[in-house]
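I have a structure I would like to understand better, so I am pasting it below and will then ask my questions one at a time.
Missing here: one protein chain of the complex. Every other protein chain is in place.
We call the chains A and B, going by the order they appear; numbering starts again at 1 in every chain.
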Amino acid sequence: MTEDATPKESVRTEPPLAAVDMPLLRIDGVTKRFGGFTAVDKLSLDIRAGEFFALLGPSGCGKTTLLRMLAGFETPDAGRILLDGRDIAQVLPHQRPVNMMFQNYALFPHLNVRDNIAFGLKRANMPRPEIDARVAEMVALAKLEGLEKRKPDQLSGGQKQRVALARSLARRPQVLLLDEPLAALDKKLRENTQGELTELQRRLGMTFIIVTHDQEEAMTVADRIGVMDSGRLEQVATPRQLYEAPASRWIAEFVGDINMIEGQLESSEDHRLTISTRDAGTIVAAEPRQPLTKTTICVAIRPEKVKLSRRGPVSDAAGAIPMNRLEGVVTEVNYLGGVTTYKVKLDTGAILRASMANTARLDMNAYSASQRVTAWFTPDDCVVLEQ
Amino acid sequence: MRGVSKDGRWHLWPILRGSPPRRRAPQDDVRCWKGKTVSARRIFARPARFAAIAPYLWMLLFFLVPFGFVLKISLSQTAIAQPPYVPQFDLTQGWAAIQAALAELSLDNFKLLISDNLYVLSYLRSVVVAVISTAILLVIGYPIAYGMARLPRRWQSVAMMLVIVPFWTSFLIRIYAWINILQHDGLLNKTLLALHIVSAPVVWLSTDSAMYLGIVYSYLPFMILPLYATLAKMDPALLEAASDLGASRSKAFWLVTFPLSLPGVGAGVLLCFIPIVGEFVIPDLLAGSDSMMIGQTLWLEFFTNKDWPVASATAVVLLVLLLAPMLIYDRLQRRQLEAR
Partner (left out) sequence: MAHGLKKLSAFNITALALGLAFLYLPIVILVIYSFNASRLVTVWAGWSTRWYREFFNDRAMLDAAWMSFRVGVVSATAATLLGTLAAVALSRGERFKGRTLFSGMLYAPLVMPEVITGLSLLLLFVALNAERGFWTVTVAHTTLTMCFVATVVQARLSALDRSLEEAAMDLGCDPVRAFIAVTLPLMLPSIAAGWMLAFTLSLDDLVIASFTTGPGSATLPIRIYSEVRLGVKPEINAICTLIIGGIAVVIITASLASRLSSARGETAAPL
């Protein structure tokens, strides 16, 4: 697949709300139980028109159940699902303006590619010439030229996935649901396809909802991510907000790597908190946006915000920002190509994780195991969360 | 030690190939890894083929060779002798005797089959009965198999047991059970009389309806099981996809489920049609005596008329008639096996 000539946006900003302030899809207090097990628990969520929304969470968190309820294969036990203001929770799947791309594609083995794509259009009683035109459009969109006459068992994994995509887009649904569509692909193909999906979504202006357990994937494609755990929504935010401003300890630990230092709040002054910790001495951290209700808190620092040096930070001129400095010994070095991750055993005994980009090809000053280093980070690098 | 290389691991190739272990070259790794799956299969294939010897010989002797005899007898004439046919090949009498015997073979029996209406009608009736029975079996068996395939997993094995168990309880018994019910003063008539649906006992036995009932009853498991096997293997996500794309339940069935079940339908249809053509017991016990199916004709010729040659000729023609369906069935079976 050729890459797009225009450079992609590197930072995702929130898409503007539509002129009408009503979200396209409103999930309102939806609950789903299977026997004694609650898969989705009073979940409420608004999804805007034209956005690429990701449902992220560990296995069994209920994200697939929620998706299936949006598609119509499960009915909620309680709550409403409003599409454009209309409650579709009880509407049968074949009557909803919603289409799904299935995890293992579910291509009809007895139909060729063209007939698979045309299947939904025939059900909509479209006249023949229109069907042909739409199918041709979809084939071009999904870059399936030359494969129209093939049957699914004659296609590669990547090709099958594109057919599934074309088929689910053919009816121009209001919402497209994607159920872990890239799980079966290898890394390179997955990355390429992620790019294509985002580009496609932008071009069509359609609302996409993707379910995935892969954080990187969610962060790459989505405008906003909803993190779920045990049937509940933990946080809904843009990728940046999710990563840099997680709402809870669980989210901070779920998304990406993190250093979590537990401690007690000592004092607060000038939008800075002083926290005493067992593992890292006294830390100065920026005040969180939400006021704290407890004094037992933890300080979360992302590894790439932890800087290492042999001598400690050079302090600025007078009025220097107070730095958090910790001394320790490097115990583990992992070279990963773009970055190197370090584990530093602090003098207090705790392990701190740091990661640094390998900006120079030949780095004579790279740290090695059993070197003494100073680890330091600014108050703004810290996120204060309740335990 | 043979087969153990320097790193101490067992290598099977040298044991089977009989050659000394090679040093592993870089290209070997690729082939070896890819080859591990392939060659593992080939390793099994050789001894597995030996297993075929005994059954192969058995089937050659007791299945294939007898057909030669049927053909030979079909070309012979009946005689009051033991065994009741001439000519008899006596290998001890030398080549000339064999040649003489060969000269006596003729196609008279086949001419008889073609010319005499009795036989032609018998073949026709057999095919017609088989077609009708198979159609009824398909119409009845498909919903049952479909229902079974949609049961929750636990219940599916129970349902399959329930369908198979009658099949294991003696076929003759089950036909007899129907005679019990269908007789002039049997249970069916008694029930109908008691419910005032009829005013006098109806004749059920010795009719074509009784025969069809018996055939459908006996062959139902043969139709249900292949259908069920195919339907159970279908990916439920396909039906969801059809529904997602706008197909109602009935449309989804006809456009997705039914076409994908066709291999099972083919297997079930052939598994029933072919043996029903040659059925003997059911028409003999349940049908009227005005016209006979070919199985009955064969039996009559053989046991009552003691006319082995004509019986053999009947068998040969029946076999030729059924050859095409049997080959189709064999092809279907092989394709199913390869698809696994």
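We adopt the following convention: a contact is a pair of C-beta atoms (placed from the backbone, for glycine too) under 8 Å apart; a residue touches a chain by one contact, two chains touch by 3 or more.
Fair warning: this is a prediction, and the values are worked out from it, not measured in the lab.
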Absent-chain contact - pick from B:A79, B:L112, B:I179 or B:L192: B:I179
In the complete assembly, which of B:F110, B:F171 or B:F258 touches the absent chain? B:F171
Looking beyond the chains shown, say which of B:L75, B:L227, B:L245 or B:V277 touches the absent one. B:V277
Applying the definition given at the start, please give the residues of subunit B touching the unseen chain. 10, 12, 15, 36-37, 40-52, 54-56, 58-60, 62-67, 69-70, 73, 83, 140, 143-144, 146-148, 150-152, 157, 159-166, 168-174, 176-181, 183, 185-187, 190, 217, 220, 224, 236, 239-240, 243, 249, 270-271, 274-275, 277-281, 285, 295, 298-299, 302-303, 308, 311-312, 315, 318-319, 322, 325-326, 329-330, 333-334, 337, 340
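Here, only the chains that are shown with their structure count from here on.
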Cα centre of subunit A to Cα centre of subunit B, whole Å, reads 57
Listed in rising order, the residues of subunit B that touch subunit A in the complex are 235, 237-238, 240-248, 251, 255-256, 259-260
List the residues on subunit A that touch subunit B in their complex, please. 71-73, 92-95, 98-100, 102, 104, 106-110, 119-120, 123-124, 167-168, 171
